[in-house]
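Only a single protein chain was left out; the remaining protein chains are all shown in position.
Moving on, here comes chain A:
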């Protein structure tokens, strides 16, 4: 028998697969998380030298930067599933988008929150209207809007499709965040954030940061799949296989 990935587009077949994948994703979360935090906190240089001297507090970037990356990535992932759902009208795609959204919102919040904690000692303020901070805040509002619209409409089918459309419209904000620092002419956009450039980062710091990113990715997979399983059970509650699964009486 050949492997057919489309088989798993049906909630009934995806549910057990997700159940088997979740422990693996948790394992893949915990190990890099422990390694990344250890490496970031103990194995990286004490402070950035030169004119940009920062003390131990710079280590918050090992949470802050991966969280900010994830906040943008997960929005793209959410839009991908939402668009797939609109085009092919598949139930599972919408559930996938719904399952990813809260995690994205949490990472956005985490990025903003850790940024504020970093900003206090290094910029002397919790909040500044730097373009990247502001656009990240807007991204947070987009997540909230998606979740609120989804919750406000009673008809699940309409809620899915309406929220998906909103997510697609909101996609315009992601490139804005990305290029809010790396804009073509640095003189035109004064910002407190440095230009991001992976090649200019010290090797140990980069290693810790990428390890943390991997951990966050796997965490996002794990919790999204867990949320997805709950969504499947909730929405397919009338289906026979769910009734059998939860031990209830099957509807004839």
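The rule is simple: a residue touches a chain if its C-beta (ideal position, glycine included) is under 8 Å from a C-beta of that chain, and two chains touch if they have at least 3 such contacts; residues count from 1.
Everything that follows uses one rule, which is that contacts and distances are computed from a predicted model.
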Legend entry - Name of the absent chain as recorded in UniProt (options "Heme exporter protein B", "1-acyl-sn-glycerol-3-phosphate acyltransferase", "Nickel ABC transporter substrate-binding protein" or "MoxR-like ATPase"): "Heme exporter protein B"
Inset, instruction - Using the touch definition up top, pick the residue from A:35, A:60, A:116 or A:173 that touches the left-out chain. - result: A:173
Inset, instruction - From the listed residues A:17, A:76, A:148 or A:237, report the one that touches the chain absent from this view. - result: A:148
Legend entry - From A:106, A:165 or A:239, residue that would touch the chain that is not displayed: A:165
Legend entry - Chain not shown, touching residues in chain A: 134, 138, 141-142, 144-145, 148-149, 152-153, 157-158, 161-162, 165-166, 168-170, 172-173, 176
